[in-house]
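Showing just some of the chains, left in place.
Each chain carries a letter (A, B, C and D) given by its place in the written order, and its residues are counted from 1.
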Amino acid sequence: MDKQSKVVIDKNRCKGCALCIVYCPQSSLSLSRELNKLGVYPVEFTDDKSCTSCGFCYMVCPEVCIEVYK
Amino acid sequence: MEKKIIVCGSGGQGVLFSGVVLAWGAIEAGKHTTCFPSYGAEIRGGSSMSTVIISDEPIGSPVAESLDGLIALNELGYHRYIKKLLPGGIVVVNSSIAKVKADDRNFFEIPASELADRELGNILSANMVMIGYYIKKSGALSLDAVKSACEKLKYKKSAIELNKNALEVGYNYENKTSKGKRR
Amino acid sequence: MKKIFSRPESLKDTPHLYCPGCGHGIIHRLIAEVIDELGVREKTIGVAPVGCAVFAYDYFNFDVTEAPHGRPPAVATGIKRVLPDRVVFTYQGDGDLAAIGTAEIIHAAARSENITVIFVNNANYGMTGGQMAPTTLIGQKTSTTPEGRIENCHGLPIKVSELMAIFDGVSYIERTAVNTPKNILRTRKAIKMAFEAQIENKGLSLVEILSQCPVEWHMNPVVSAKWLDEEMLKFYPLGVIKG
Amino acid sequence: MEKKTLMKGNIAIAQGAIDGGLDAYFGYPITPQNEIPEFMSKKLPEINKVFIQAESELASINMVMGSAVAGFRSMTSSSSPGISLMQEGLSYLCGCELPCLIVNVQRGGPGLGNISGSQADYFQTVKGGGHGDYRLIAFAPDSVQEMYDFSLLSFELSEKYRNPVMILTDGVLGQMMEPIVVAIHEPRATSHEPRATKNWALDGCAGRKPRLIRSLLMVEGELEKHNWHLNRKYDDITKSEVKYEIVGHKDADVFIVAYGIVARICKSVIKDAGSKVGLIRPITLWPFPSEIISEIASPGKKKFLTVEMNLGQMVEDVKLSVNGKSPVEFLGRPGGGLVTAEEILQKLKGML
């Protein structure tokens, strides 16, 4: 786990559906520019300042590939 | 003559359409042909493939145990099917997307997505670019046959033209790589 | 920092084979969370449907059996009657439950079988390629309603929750959705209520979950979540229908 | 002398299943087997076992699947049209390797037909009325005693191989009464003992890894592998579980092959026909007693007569066993017509 982040994404499980991005109230997530092993652009956690650890991203993720810390 | 070819890629790349175009091309060339696409929950994962056989004789199984040609629109597909390639078989890879290392086969790369985008203004034409390039490299079918195949498919005139142009872009692509060389 | 949201124990660490954005993955996790929370993982037996979620058995970290298409309520009846103290639930799509399995769910309700039914309404047959389901909306195009569903040919969609509410033997029914965090939270609550009803021997409980099927709706996941909000909710209002 | 009691075939099946440790019965009414669910509805609640009248045969077979999944001794019964509705379920039960007992008290077909006894579901039973390569272990009792005995036996056998057992009988045997001995010679296993040994049954994963029961095998090659596994199992059953009876002299000139109610009638014919006629009675229809038939046919100077209450079904298995070494003739009556002793005698005269 990246000690810096409140939100950890298992990037090779992410299918890039972007649900977490649109539902993050703090715009703390965005699509990466690097393809993952599934051949899609996964989500990256970009901003642990604004992130409130609300868990919305975890909640909407169909791949259960997000963990949220506080 | 019998050529067994797999076209593979991910959903939305036009893999199944490519197979159909090749098979129609074979009909135009007066050959026997079969085209066997992946189907059902197989494609749930997002990969897609189509096996096309082109032959002077009636064809038995439409499924290929070994391949004369592999047209890989993405990396995953390349890795999945390359082991079926016969010695002397031809591989064509979309280097815009697939970063694969060539081995000692007849390995040809073409930045099909980029070419489609740049030359045709439509990145989705990458599949036809690949087909054009493949027939050039393999001699499996003539450009004319495949072009007239495009006309057989009930599409809008503009789409037909686009596809034919894309075939030509691929067919005429001056590849800077040679057999087995990395780009 | 403390981990506050992560994979529940009842969900195996196995990648989902569902399409990007598919609601099934979310629903699986919610069920697993509730099972964990209720502490019943070791006495839970799930019945998977035939539908995209047939693979549920690969994902849940408790006993799961397959059932023929539409028959999970009958299979669950068989299990629950011989093992009345286990927690038994079916997971069913709208084709599975509301089409081929109509008789089985209705009679499980009529008998007041003490099971929980997780009913995933995605308004089409996902697994077989997006054909019309009994729940498909009027006007909705599917691979067998190329001109959209037409009332006077295909009839109106079936409101399963309202239909099931008729049966006195059904103790809890709620319709929820998994397209937004708020709806997902409510779905989790509903699933918990439903399992609790079973644990308290109240008879059949059912949660109808509206779920996005981006691939067969031919929309990207984000658009599909919106479409659910804008189109499905009009016909399928959320809320507790019985309980 | 053992105490005999007068019992109806259907009741003997029900009592046999109960004495064999039945935990749960699920069924839907249909003539001529209604005595089975009716008896169960009375007896099972008395001994704290499960009786459910299902909403259909589809539901019945799937409830059986559920309670079999949980490792309990489970059963359903029906008659021809109802059994047709169970074909998908039977294919699943075999694919998932779930032990259970299914009883078909055959009636006249096709369609709604009538309610007389019949043997026209032989093919459905032994070749597979459902989809895919699978087999049911099929018993064909020819007396009320055997209805009881095989019903009692079926759970252990079906658990041994994790495969459904079918009792294939008919309206005449189901409805007739006969003296039988209802005696459980050895103490039966209670339903809970065998359950503990079922290391595949689902009952909650306390203290063990979660289990999974399924027949969907999508990964390339998996399903084929599973089928080869099943095939080996079927081979084992074929080697070990064939049951048949031979009546009359082994060196008879003509051998009748018949099962169930027809075999009884043939037995009475043989008594009169003298030493030139013998009877081979398959007791298990699958696995079929091919070997003994083949053996008897080998010298080549025998004749075979298959007698059935249908248009010719088991006769194919007889021919396959004989494999051209002797002539095989057929006598049959379809649609619930009961073959008579006179008809058989007549036919035999033409053959002797």
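Note that in this section a residue touches a chain if its C-beta (ideal position, glycine included) is under 8 Å from a C-beta of that chain, and two chains touch if they have at least 3 such contacts.
Quick caveat, the model's predicted, so the values are computed rather than measured.
One representative per chain kind is placed here, while the whole complex contains A x2, B x2, C x2, D x2.
In this text, only the chains that are shown with their structure count from here on.
Rounded to whole angstrom units, the spacing between the C-alpha centres of chain B and chain D is 55. Averaged C-alpha coordinates put the centre of chain A at 36 Å from the centre of chain B. Between chain B and chain C, the centres computed from C-alpha atoms are 41 Å apart. Residue numbers of chain A whose C-beta contacts span two or more other chains: none are found.
Residue positions of chain B with contacts to 2 or more other chains are 41, 46.
Taken together, the chain C residues at the contact with chain D in this complex read 41-45, 47-48, 50, 54, 57-58, 60-68, 71, 74-83, 86, 103-104, 106-107, 111.
Chain A makes touch with chain B in their complex at residues 38-39.
Note for the complex: chain B touches chain A at residues 10, 46, 74-76.
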